[in-house]
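Structure first, then comments.
What you see is the complex with one protein chain gone and the rest in place.
Moving on to chain A:
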């Protein structure tokens, strides 16, 4: 098996996996970073969202071979203790139901607010539309993104 060195949350990791292995499974099965979730494997649900050089990417369709020296950030890398403003907003609004989709939701929201700190309602909906929540916590997701934007502004 080929060996890859990837940078995740500021640390370098070396893994022996086949080149077609999606980043998702490298994170989950080889690096024990299970915050990034599997939901569909075809870039349609958003549960596997991570940041690659600051951009939201569906890690289920990015192979480890494509990562090269990109900087990967996962939910575990947002903060040690849930103190990132988006995580805090998620807690204040008490967004999760089952919780399974929420790390992907949070990663999409963080990426949105980094590019657009003051998004309109339509921009929030647009940016979050790739993330399915089967429990339909959408109303609170919207509320939490709005709150995080407001808190970051002030």
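The rule is simple: a residue touches a chain if its C-beta (ideal position, glycine included) is under 8 Å from a C-beta of that chain, and two chains touch if they have at least 3 such contacts; residues count from 1.
The rule is simple: contacts and distances are computed from a predicted model.
**Q** Which of the following names does UniProt give to the chain that is not shown: "Molybdopterin-dependent oxidoreductase", "Cytochrome ubiquinol oxidase subunit I", "Urease accessory protein" or "Amino acid ABC transporter membrane protein 2 (PAAT family)"?
**A** Cross-referencing UniProt, the chain left out corresponds to "Molybdopterin-dependent oxidoreductase".
**Q** Check each of A:68, A:91 or A:115 against the chain that is not shown and name the one that touches it.
**A** Candidates A:68, A:91 or A:115; residue touching the omitted chain: A:91.
**Q** Counting contacts across the full complex, list the positions on chain A that touch the omitted chain.
**A** 1, 17-18, 20-22, 25, 28-30, 32-42, 44-45, 47, 74-76, 78-82, 87, 90-91, 94, 96-103, 106, 124-126, 128-129, 131-142
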